[in-house]
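So that we are looking at the same thing, I have put the structure below in C-alpha cells.
Note that this complex is displayed minus one protein chain, with the remaining chains in position.
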Amino acid sequence: MQDLERNRKYNEYVTSKMAKTKPWPSLFHAFWVGGLICLLGELIKDSLMYFFPTMTADVAGVWESAILIFIASFLTGVGVYDRIGAYAGAGSIVPITGFSNSIASPAMEFKREGIIFGLCAKMFVIAGPVIVIGVIASIVAGILGLIF
Amino acid sequence: MNRLGKQTFVFNNYPRVIGNYSVVGPKEGKGNFAQFFDEISDNDLFGEKSYEKAESKMIEYTITQAIANAKLKPDEVDVMLAGDLMNQITSSSFAARSLSIPYAGMFGACSTMAESLCIGACLVDGGYVSNAVCATGSHFSSAEKQFRYPLELGTQRPPTSQWTVTGAGCTVLARNDSGIAVTSATIGKVVDWGVTDANNMGAAMAPAAFDTIATHLQDTGREPDYYDLILTGDLGKLGSEILMDLLEYKGYKLGKNYSDCGQMIYANYQKTFMGGSGCGCGASILNSYVLQRMRSGHLKNVLFVATGALMSTVSAQQGESIPCIAHGVVLKGDL
Partner (left out) sequence: MLGQILIITTKMTSARILVSFLLLGVALEVFGVFETLREFAGSGVTVPIMGFGYSLAKGAMEGMAENGVIGMLAGGLTATAVGITVAVVSAFIFSLIFSSKTKK
C-alpha cells in the first residue's frame, strides 16, 4: 500500500529542492560545438568537390558523412568523444557523429563479453531504435510520397 | 529479549572491531579523504582484464588485508558477509570463491555495509561465530555499464546524478576485551515515496534514511545530540538536505554532528554533482576515516546509516518507482 498523496507531495517538494539548471550556457555550448561539427562536414564536402571536380554534390555528401562517422568512431575509441559530449550535450549527440558514437561506445564497452555476444550483439543497444524507427518512417514517407 | 522497540537489536556482549581495511580507486584517492584510506590504487583495473574482475579482486584484496589487520589467518575466520551492486552479487561471491571462508551473500545495494555489520554483530553477539568478516565494494565503471550508459557515450550527466565510488571496505568483528564496539543496530523497512528518477537517488533514498533514523531514535529513546556523528552512506548533497528537512519536520534536529559520506568523499573540483554513491562509498569511509577518528578518541558514539536503492534496470524501465532501504549501526569507542 502506498500513500499516493504523500508521494505526490514529496515529489513536488523534491522538484522544488532541485537546483535549477541554467539553460543558456549549455545551449551555447551545444550551439557552437554542433555548429563546428557541421562546419567541418561542409569543409570536407567542399574540399572533396574541389579536388575531385567530377564528383557530384550527392556523392560528396555521402563521403562527407562517411568521413565524419569514421572520425567520431576514432574519437570514441581514444576516449575523447564522451568529453565533448559532456560539454556540448545535444550539440554532439544530434550530428551524425553522435550516431556513430552511440554505435562505437557500447561495442567497446561490451567487448569483454566476447566478440559475438558482446561486441556485435550490443553494438545497436542505443542506435538500434534509431534505425528501426528510421526504416519504418521511410516506408511511411514512401507511401505518403505515392499519395501526394 | 535483546531488542528495543520493534526494529532495534541490542548487543550486550559487545562485538568489537578487531580489524579493518579500505581500498579506493585513483579518483577517490584525489578526494577529501586521501590521507585516511589504507590503500589507494593508481590503476582502477587492479591488474585485471575487466572492471567486473577488478571489482571482485578489489573486494578480495580488501578482505585479505582486513583479516591480516585483525591478526587472523584466513582459515580462522568463521563467516564472511559480503555483497555488492553487480547482478547476483558476483563480485563478492567470486571473492569468496578464492578465499574459501564460509560465506553468506548480502544484498542491500548501497546499504550493504550496514547490513553486513548488523548481521555480523548478531552472529558474533549470539555466539554462533567467534568472528565475522563484513565487506562490500563497488566500482564506477562496472556500475555505469550495468545501470547507465557505456563509458564512452557522449552524454551529459544530469545535475542530480552521483558518482559511483570505486572502493571497498571491510570490517572484522569478534568478541574482544577492547576496541570499538557495535552496541546496537536498527534494521530498516523498505520505503518508497514514489520517486522514479534513477538519476536522483538522493531524493529516492532520503525517506528510507529518515524512517530508519527516526525509528532508531524512538526505539532507543535518544536524541540526535547523543551521537558525536550521524553518518549516512550515500545520500549526496540533495539527499542529505532532504533528510535534514524530513527529520526536522518530525522534531529531530540534525546539527553539525550530521554528515554524509557521498557528499564528503569527492573534492568540489571533481565534478561529481551531488557527490559519491555506491556500496564502496560508505564502506571505504567507515573503514578509514570514521574508525581512525574513533580510535584516536575524537569520536565516541557514531550512528552509521547506509542507504540503498533496491531497483534494477528492468524495474526502472518498466516505470516502477524506486524502493529504498536503510540500516543503522551504532558504534561506540572504548575510550
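Chains: A and B, in written order; residue numbering restarts at 1 for each.
The criterion applied here is as follows: a residue touches a chain if its C-beta (ideal position, glycine included) is under 8 Å from a C-beta of that chain, and two chains touch if they have at least 3 such contacts.
Computed from a predicted model, the values in this text were never measured in an experiment.
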Residue touching the undisplayed chain, where the options are B:Asn20, B:Thr155, B:Thr183 or B:Ser321: B:Thr155
For subunit B, the residues touching the chain missing from this view: 25, 27, 44, 51, 140-141, 149-156, 158, 166
On subunit A, residues whose C-beta touches the chain left out of the figure: 23, 26-27, 30-31, 34-35, 37-39, 41-42, 45, 61-62, 64-66, 68-70, 73-74, 76-79, 82, 89-91, 93-100, 102-105, 107-109, 111-112, 115, 119-120, 123, 126-127, 129-131, 133-135, 137-146
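Following the convention adopted for this analysis, only the chains that are shown with their structure count from here on.
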Approximate Å spacing (C-alpha centroids) for the pair subunit A, subunit B: 37
Partner subunit A, residues of subunit B touching it in the complex: 49-50, 52, 145, 149-157, 159-160, 192-195, 200, 203, 207, 238, 241-242, 245, 321
Complex interface listing, subunit A residues touching subunit B: 2, 4, 6-8, 10-11, 13-14, 17-19, 21, 26, 76-77, 79, 81-86, 88-89, 92-93, 98, 101-102, 104-106, 108-110, 112, 125-126
